[in-house]
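First the structure, in the form of structure tokens, and then the observations on it.
The chains shown are only part of the set, and none of them has been moved.
Note that the chains take the letters A and B in the order they are written out, and that residue 1 is the start of every chain.
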């Protein structure tokens, strides 16, 4: 369980960096960068806790998450040139965060007695909602609604978690396997540029106003 | 009360279809379409339950709503050509959803002892917040903030609900009448192209950046 906590903090840091970087790229001031980093890192877990009724959410109970997010966001603000050179490691840590967040979310939902779809949804949301809020705050259509195999890897992980859990496997091994599958799928998707299909034929003219 | 549940599920399906269709029109991938359908269908009721403190929200307690939304969203993704030919029936079912959601929301708020404005707001929100979140996720100004008589019909229904309820009418008859009024107003608004006024004279130059 200590390993899980460490992975969780690593994921939080990676998400905070990616959120802050998005703010820097949109020329936001220091505070905007801070907010975007923070929201990306803790938004998913916070929304999950609100929905499960477990308030105050995790990050208000253990402020370590807040301190790490803020520190990383500020580091990113001042040192983003350096980060650019390490986008590969960043993607790698981001994938670790993805896997960890999915299993934490799915596990917690099951502890709160949600059903199958509820547990998977909570797992996916824990991992992706922070990024969605980040994109909404930047007035952009959220990335995960557009093209990447990102949430899909989370769905696979959540479903796998549920199945193994129902089969009676121990929680730690379920978590390890499901998280590993998410991380693996995500890294493969990046390497091979996988994408989900968009809706068949008859493409609508994009009716943006 | 069984009739209400059936109407509720019909409304959920109609909202899921309209949400998924919005995703298809914006060329989102399968997952994006799924998320938009799901959020449109259950977003309003979920937000209401969060605000009333009744967590986990209805859709995590009775996963039927989730299964229907997901199934309809996937059907829409693959069969949207067919749906196009049935936009009139879709608008009809959408109106049924609108009326049903308003009375469920207003009734639940009163059961939680909110006051007049609180009850009406919860009713309107149950019916409209899903669509608002859908539009925010698509980075568009929410439709209901712009021109249609949509939320207005909900407000009338919520106010009527409150008045009849305070007059001591039985809950089922209040629900039936208020829902009927919302559905009727909505259908009339569609047929006659009704719209609310925008602010008087001196129109500002639209200061979009």
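Basically, a residue touches a chain if its C-beta (ideal position, glycine included) is under 8 Å from a C-beta of that chain, and two chains touch if they have at least 3 such contacts.
Predicted model, so just to flag it, every value in this text is computed and none were measured.
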With 2 copies placed, total copies in this complex: 3
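Note that in this section only the chains that are shown with their structure count from here on.
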Fitting chain A to chain B on CA atoms, where both chains share a sequence, rotation angle to nearest 5 degrees: 120
Length of the line joining the C-alpha centres of chain A and chain B, rounded to whole Å: 29
In the complex with chain A, residue positions of chain B that touch it: 23-33, 35-36, 46, 50, 53, 55-57, 59-60, 63, 66-67, 70, 77-78, 80-81, 136-140
Sites on chain A touched by chain B in the complex: 50-53, 112, 114-118, 121, 132, 136, 139-142, 144-147, 151-152, 155, 195-204, 206-207, 209
